[in-house]
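Note that one protein chain is taken out, while the other chains of the complex remain in position.
Then we have chain A:
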Amino acid sequence: MRTLNPAMKFVTLLCVTFVLAFRYNPVLNLAVFALCMAALLISRVKPKTLGLLMLPILLAAVGMFFTGYRFSADASMPVAAADFLVSNSQVWNGVAQASRVLAYAGVGFLFTLTTDRILMVKSFEKQFHLPQVWAYGLLAAWGVFPQAVQEYKRTRAAFRARGLSVFPVSPALMKPLLVKSVRWSEELAIAMESKGFSGEEKRTEYMEVRVHARDWLFLIFCVALVCVFSI
């Protein structure tokens, strides 16, 4: 999974998610979820990381189960419910709603946990023809992130040192962060422009992100797989 082209992987998984969105089949959802988990473990994602990330998802799935269980659409729906509902059982409806959450999350983690971030932006730039300003602007902003976290912690510490207790996402903490964000964006823009960045010149790259045959194979294989199983 790690060696696949990020843009192609993105398209593939997007297709898979779409097929799932128009199916109402808990078995398919659970199968996709299981496959994603297997693929993640094969790609050497630590089981502990995965488990921690799955915790909120499992809770959300439980919530969706009860929603589906309690509030099933009845025959008065404008869209023929029979097309969507395989059986009228409420439990089935609940399981379908919950398994959907799991399948989407599985596919999502398969992408994020096996994709290098910088490579992803570079690949989007190359394969999706994202303009240079966006690609580098995004990378620059991404680089600011650790500083933003630092700034947040510093402000929080400052409040604590003065004996004031503030809510984690309170405006008092957000305001300095926003002010800093504006300053950073100006400074970064000036820094980039003063070093000759204009976003229009052709440039050479130290590392070219290419699409290989295996990326196409992966796309065809995955889409075919979900299509076959969803019939």
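To be clear about the criterion, contacts are C-beta pairs under 8 Å (C-beta built on N, C-alpha and C of every residue); 3 or more make two chains touch, one makes a residue touch a chain; residues count from 1.
As a working rule, contacts and distances are computed from a predicted model.
Its record in UniProt calls the unshown chain "ECF transporter S component", which is the match among "Lycopene cyclase domain-containing protein", "ATP synthase gamma chain", "L-lactate dehydrogenase complex protein LldE" or "ECF transporter S component". The residue from A:27, A:177 or A:220 that touches the chain not shown here is A:177. Hidden from this view is one chain, which touches chain A at 10, 13-14, 17-18, 21-22, 24, 53, 56-57, 59-60, 62-74, 76-77, 79, 81, 84-85, 93, 96-97, 100, 104-105, 107-109, 111-113, 117, 120, 133-134, 137-138, 140-142, 144-145, 148-149, 168-169, 171, 174-175, 177-179, 181-186, 188-190, 192-193, 197, 199.
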